[in-house]
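Here it is, the structure in full.
Just one protein chain is left out here, and the rest sit where they should.
Chain IDs A, B and C follow the sequence of writing; residue 1 opens each chain.
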Amino acid sequence: MVRHALRLGMVGGGEGAFIGAVHRMAAALDGDWRLVAGAFSTDAGRNQRTGDALGLAPQRVYASFDAMLAGERALPEGERIDAVAVVTPNHLHAPMAIAALEAGFHVFCEKPMAMSVAEAEAIGAAAKASGRHFALAFTYSGYPLVEEARARIARGDLGAIRLVQVEYLQGWLSRPIDEQGNKQAEWRTDPARAGLGGCLGDIGTHAFQLAEHVSGLRVDSVSADLAIHVPGRRLDDDVSALLRFAGGARGVLKASQVAAGEENGLKLRIHGEQGGLEWAQMEPNTLTLRWLDRPAEIVRAGGPGLQDSTAALLRTPSGHPEGYVEAFANLYRAFAAAIRGGGDRWFPGVADGLRTMRFIEAVVANAASDAKWTMVDPGEKE
Amino acid sequence: MVRHALRLGMVGGGEGAFIGAVHRMAAALDGDWRLVAGAFSTDAGRNQRTGDALGLAPQRVYASFDAMLAGERALPEGERIDAVAVVTPNHLHAPMAIAALEAGFHVFCEKPMAMSVAEAEAIGAAAKASGRHFALAFTYSGYPLVEEARARIARGDLGAIRLVQVEYLQGWLSRPIDEQGNKQAEWRTDPARAGLGGCLGDIGTHAFQLAEHVSGLRVDSVSADLAIHVPGRRLDDDVSALLRFAGGARGVLKASQVAAGEENGLKLRIHGEQGGLEWAQMEPNTLTLRWLDRPAEIVRAGGPGLQDSTAALLRTPSGHPEGYVEAFANLYRAFAAAIRGGGDRWFPGVADGLRTMRFIEAVVANAASDAKWTMVDPGEKE
Amino acid sequence: MVRHALRLGMVGGGEGAFIGAVHRMAAALDGDWRLVAGAFSTDAGRNQRTGDALGLAPQRVYASFDAMLAGERALPEGERIDAVAVVTPNHLHAPMAIAALEAGFHVFCEKPMAMSVAEAEAIGAAAKASGRHFALAFTYSGYPLVEEARARIARGDLGAIRLVQVEYLQGWLSRPIDEQGNKQAEWRTDPARAGLGGCLGDIGTHAFQLAEHVSGLRVDSVSADLAIHVPGRRLDDDVSALLRFAGGARGVLKASQVAAGEENGLKLRIHGEQGGLEWAQMEPNTLTLRWLDRPAEIVRAGGPGLQDSTAALLRTPSGHPEGYVEAFANLYRAFAAAIRGGGDRWFPGVADGLRTMRFIEAVVANAASDAKWTMVDPGEKE
Partner (left out) sequence: MVRHALRLGMVGGGEGAFIGAVHRMAAALDGDWRLVAGAFSTDAGRNQRTGDALGLAPQRVYASFDAMLAGERALPEGERIDAVAVVTPNHLHAPMAIAALEAGFHVFCEKPMAMSVAEAEAIGAAAKASGRHFALAFTYSGYPLVEEARARIARGDLGAIRLVQVEYLQGWLSRPIDEQGNKQAEWRTDPARAGLGGCLGDIGTHAFQLAEHVSGLRVDSVSADLAIHVPGRRLDDDVSALLRFAGGARGVLKASQVAAGEENGLKLRIHGEQGGLEWAQMEPNTLTLRWLDRPAEIVRAGGPGLQDSTAALLRTPSGHPEGYVEAFANLYRAFAAAIRGGGDRWFPGVADGLRTMRFIEAVVANAASDAKWTMVDPGEKE
């Protein structure tokens, strides 16, 4: 039986935008998805040029998100899109995701999930009510060696976890480019479009999700310091937080977008009673394991010693580096599998989104107060 | 105007094969290509399963390469394939490439180009006669920082080149897996299907092409040692060669498939009067430049200081690693651009293929003789 | 004029002790010092064996510290020791240092300086009153590339400093070896001999001193979390702290002795408006500089681009690695130069010691309270 690609529509991601293009490559890589519709920009010319360049049928390049939902619903089932990729600024995530879910489409949404815990809960409710899948672009959890780290910790290789250190260092907001016409920077530093957190929401959430996902632990409480280093900026560009995990592990989370000269330095280190592991996004095909009683090991993507769940995320033999787009594609592949119904592959979704929204709110509250510790409410419901 | 994807047919690359899947991902990544036809295997069941899994229309999954050429030629121009990807064992490259070119299709062929210089010249002649494009999968030259290295040397950053060191270390043939049912290993060690060289043809050619492409220099003569370390093997599994370049530079080329524990260790180092550079395929987003009089520099994919020709090969901001598939996709993108007629992007083709075939013949001849140096005939015609 | 070595006496450092042997190598390396006297152990046999193995004259192997002070004072000036190296557990630092200073000897003391700020102030007063030099073994500030980092920041290369991240990860206390007869572990986890801090005093102080020394900034206030991960341990084995520096920079300090598998992972990263730097003790001959607008640079010990103050700390050409003992020896050399009177070389002393004692007290106070921030009293007097 011929296996047809699923059909994807996209909102946002007009020419020049970064993340929309990444979604398109990630969806295309394995042939699981075919982009067939889009509402790429509210600027009609830009919208059309984007659709043309992508080879879309003109009638499926829609003037608005609402028009896309309506237009696609009107198509027969074998033609209309299966899912919507939401790649807009944060303030549009919740309304669009909810509308798409309610219109019967699956949703692959950019992070952070929403503007607030309440919005995130509303998305969760809509997903549940609609029976549709909701995927969240916590891309880094799609890397094979992130899965290896998670699986090994879950198996107990490190013993009980004591320390979690996660950091995410970028330097691209070191100057006030948000006031100099850089669109990526502009909305990310605008509370109306970005939400409560600047750096916190943009990359602090990645760090937090990775730490919880890989360690398998929940953060109980945080003590945080938010800074604005670039004068005039309205949202934090630098985050420091101490973490206390349920069960006693201690953590440090550092995220910054003013670490001048840094690129995309997401790094996770976790230590347990027997050893520790280290993974860094910029060299993602290596996982270092250090042990109390024997030499450190370098576990390599494609190399010996991998868990089955890791091997399932790889496309090439060891030494043929896979990167960011491949990690992203792993999420799209798992999302497709879930939609097709054969899916036992994990992908980040509502639960991850809710946790990170609670984290944002806890950090913002703590940083604004004199209290040492603020609880990250663990009571989310999916 | 809507930009349609070009149509690709593939010969070889049935389920389980490594390189066919890579070609498909590379072709799909940027939306430039759409796989629409294939003759994936002479095993009918395997052929059909591969086509189905890839979502091909059943009538375009052909029982043989000849059937594919005939079937596609019979289709109207707006439907038939634009190009054929030849991903078969080496002995089939020349006959298939020539047939495809003569049938009016462009060809993207796996390396090494052919079984002999004579065959390679025949392909070149067919390409010329047909006016069709011929691309050769010297994948590593598609990496952005390989282009950066090349462009900087061409610009004179290092001064006159003195030393070229290239190595390509793999360990996967350390055991006699070619006699234990590993199909990849089997044909690569069979002179009838692989040609004159084993390791030499399979990866020594990559090393040689990279060295000449990046240095901009031609190897004049070689002094080589070919070894068979695994008893019973019929082709070399280990290559060592001294290189003398026109103009006086000296080089060393080392390739091995019995470097136990190594993955895919292709590394190039070039030194000139003013400094040197180093690039390693397994961490491909970094190019190290060392200087006589100032600190070494780490040039990063997406970071500051890149040439325009490098930037054109990148898809993501610095720190978001791109890998092997992306490098490969750069070749498919340049190949598409050439076919579309707007193409000023370089891709490896007949000239690179001829040089590497001459290199194979020179090394084999030298290793079998008592002569210190053997010329690599520089007289190829494109 | 013949340049004679200065004469050193040592208290502590009997056979089997780690740090005493390091002091002896560091003192010997450049020929500036000659060990001539010692009170190595209160165990008479061990004391004698240590002295014999070191080739000391038997009459200068003293039964006690007091005996050494008295015995040496009784010798003529050209024979008696010039300085005492105090390499005992922490609780003995202050009484011994003060006694030695008052007896007219210079003192090179292990860190942390003392058991409290009050004791540290008393040492400072004794040094001032005696006119003798007091050096403190903040070894890591003796590395050449630490000086390079300091000098470049002081020169403004990075612009105004925004972020300071310092970490010191060890794993050797991951198990309760302090209860299993390991003497090094035993006293370090005993409040009566180690003081207020465990990991905090032992290595957190190194991290803090390095951060302030290199950044040139003062920590204003801290928010800290101290943990005891090994059950039954009486002092912290893990430290996490947020730092606020005078002038607005933010910092994170992480120190742990239960980071299983880690060795001696002291790492410092500092970012300013224009770029950042990174130095790691375990590969100490490399300093990485990253920039907003140009490629990162790798500054190497002995390589091009070093400040004069760095070059003065080097013994070998670039590529001939210098290590921990050489860094330590730089402190002994500077200490000797100061004693000889030609000394304009910096070495860590009373001021550094006082700051770190204040830091210990602030962290302990903060960790025990509900307050978010605790001031690190900047009012020390030297």
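A few remarks follow.
Simple rule for what comes next: a contact is a pair of C-beta atoms (placed from the backbone, for glycine too) under 8 Å apart; a residue touches a chain by one contact, two chains touch by 3 or more.
Predicted model, so just to flag it, every value in this text is computed and none were measured.
The chain not displayed here makes contact, within the full complex, with A, B, C.
When the missing chain is restored to the complex, the residue among C:42, C:64 or C:316 that touches it is C:316. Only one of the listed residues, C:4, C:73 or C:218, touches the absent chain: C:4.
Considering the full assembly, C:302 is the residue among C:124, C:302 or C:349 that touches the omitted chain.
If you put the hidden chain back, the residue from A:2, A:129 or A:298 that touches it is A:298. Chain C meets the missing chain through residues 1-5, 18, 21-22, 24-25, 28-31, 35, 51-58, 170, 172, 262-265, 281-285, 300, 302-303, 315-326.
On the side of chain B, the interface with the absent chain consists of residues 158-159, 162-163, 165, 167, 171, 174-175, 223-225, 227, 229, 238, 240-242, 244, 248, 250-252, 254, 256, 258-262, 271-276, 289-292, 296, 369-372, using the contact rule stated above. One chain of the complex is left out; on chain A, the residues touching it are 288-289, 291-300, 303-305.
One rule holds for everything that comes next: only the chains that are shown with their structure count from here on.
Contact topology of the protein chains: fully connected, every pair of chains touching.
With centres set at the average Cα position, the gap from chain A to chain C is 43 Å. With centres taken as mean Cα positions, chain B sits 35 Å from chain A. Taking the mean of the C-alpha atoms as each chain's centre, chain B and chain C sit 55 Å apart.
Shared interface positions of chain C, defined as residues touching 2 or more other chains, are 289, 291-292, 296.
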